[in-house]
Each structure stands twice: as structure tokens, then as C-alpha cells.
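Only one protein chain is missing; all other protein chains are in place.
On to chain A.
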Amino acid sequence: MADVKMFREVLPKQGQLSVEDITTMVLCKPKLLPLKSLTLEKLEKMQQAAQDIIRQQKTAEEEKREKAH
């Protein structure tokens, strides 16, 4: 209990309490991520698959060309 007496109360009992408004920097806010609709997911999947196929064919063609040389 002796510790408690070491601290003095700082709240003023009379007069006005004022706080100076200091402009602080602003953080960008946390961002909830939007869920994707099924259509969008399917579209993205299809596009990914299409790109993979095109890439595969390109590499296959390049290999053929290299063999021909």
C-alpha cells in the first residue's frame, strides 16, 4: 500500500481541462477483401487454363523447331 501513496492524483478539480489538437498522420484503413462470385471464379479459371494451353503449345512448337535445326 505504500506504493500507492507515491503517486499523486493529476486530475485538476477546478478550472478547465484543455487538450491541444495536434494533426497526426493518417493510416490507411484495414481492408476487408471482397468475396468473388462464382462466375468470376469460373471466368478466371477458364482464362488461366486457356493461357496454360497456349503456353504449352508455344513451348512445344519451339521444341519442334529446335529439333528441326
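Basically, contacts are C-beta pairs under 8 Å (C-beta built on N, C-alpha and C of every residue); 3 or more make two chains touch, one makes a residue touch a chain; residues count from 1.
Convention: contacts and distances are computed from a predicted model.
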**OP:** Pick from "Mediator of RNA polymerase II transcription subunit 9", "ABC transporter I family member 1", "Ribosome biogenesis regulatory protein" or "Tetratricopeptide repeat protein 8" the UniProt protein name of the chain that isn't shown here.
**Re:** "Tetratricopeptide repeat protein 8"
Subject >> Selected from A:6, A:19 or A:32 as touching the chain missing from the view >> reply: A:32
Original post:
Which residue numbers on chain A touch the omitted chain?
Top reply: 23-37, 39-40, 42-43, 46-47, 49-51, 53-54, 57
